[in-house]
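All protein chains of the complex are present and in place, except for one that has been dropped.
Up next is subunit A:
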Amino acid sequence: MKRMKSAHHDVQTINKKSFLKTIKKNKILLLMCLPAILFFLVFAYLPMPGLYIAFIRFNYAKGIFASEFVGLENFRFLMISGKLWDLTKNTILYNVAFILIGSILQIAVAVLLNEISNKLFKKFSQTIMFLPHFISFVLVGLFAYNILSYEFGLLNNFLRAVGLDPVKAYSSPESWPFIIVLTHIWKTTGYGSIIYFATIMGIDPQIIEASKIDGANVFQKIRYIILPSIKPTFVILLLFSIGSILRGNFQLFYNMVGASNSMLFETTDIIETFVFRALINNFNFSLGSAVSLYQSVFGFALIMISNWIVKKIEPDYALF
């Protein structure tokens, strides 16, 4: 018995010793990661338990733990008011449009750019196409105002000039799905096409040469060589984007629509803009947290599912 105990003790000291040894061996590498570990601990992990706010009636003065616990009250309110459904619908529909229309255009740009033989034109157009990616969303909002403003906008200028009625874009919710999807495409297509373009560039030129000798025309080349070679990239990007389908693009919506244009909320309110208003305009911390929790949990589930699908299709591309 005694011997066993001491043996157990020995194992423990050995474990302890080897653990210390491992730490010592990896000390510098560990220290090199430490800033990153602390960073994510503070800015990403510390807020996570704060989701508890979704279950209380938050009182800023009292702090999180002294506020009254109300259980699922906040969620019930959101369900009854229909808010949760509206926000989910808008967020998902916008993302589906972004993903589908965006992918098609990104592929189209990459394929057509590849058919252009003038190097100077190619480089110039590529440079211009990527430009929208590099500007702030505030500027995108300014552009939208410049074009859509009822009194001064370029669009209404044009409509008046050709004798048509000007449109009141900032008070007609039905036009915003088009405006927002168009703006999103405008900002992301050029940059997003890089990956597809790189994939096309990676195709073995011998295959294309061989197909030419076999008499394939340019449409056949695109149909039977280029598009199939893009397919894996497309599938992987598609599956990844499904994982973030419940996450909106706050900066885009907020700068396009504005903080308090409630006339447009019906078609432009997404989860993030709702949470932001709940926090900044209405100081309703609990409601905002409830929506965030809902978004995080469902988003997480969607990521796990899409990762599982990626693993089935192409294990190399799985996230984890």
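In this text, a residue touches a chain if its C-beta (ideal position, glycine included) is under 8 Å from a C-beta of that chain, and two chains touch if they have at least 3 such contacts; residues count from 1.
Quick note on the criterion: contacts and distances are computed from a predicted model.
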| request: Write down which listed name, "NADH dehydrogenase subunit E", "Carbohydrate ABC transporter permease", "Heterodisulfide reductase subunit B" or "Molybdopterin synthase catalytic subunit", is the UniProt protein name of the chain that is not shown. | output: "Carbohydrate ABC transporter permease"
| Residue in contact with the excluded chain [from A:I92, A:V167 or A:I194] | A:I194
| query | Among the options A:L131, A:L164 or A:I207, which residue touches the chain absent from this view? | reply | A:L131
| query | Residue-wise, where is subunit A in contact with the chain that is not depicted? | reply | 22, 25-26, 28-33, 35-37, 39-40, 42-51, 53, 60, 63-64, 108-109, 112-113, 115-117, 121, 124-125, 127-132, 134-139, 141-143, 145-147, 149, 151-154, 156-157, 160, 186, 189-191, 194-195, 198, 212-213, 217-219, 222, 233, 250-251, 255, 258-259, 272, 275-276, 278-280, 285, 288-289, 291-293, 295-296, 299-300, 303, 319-320
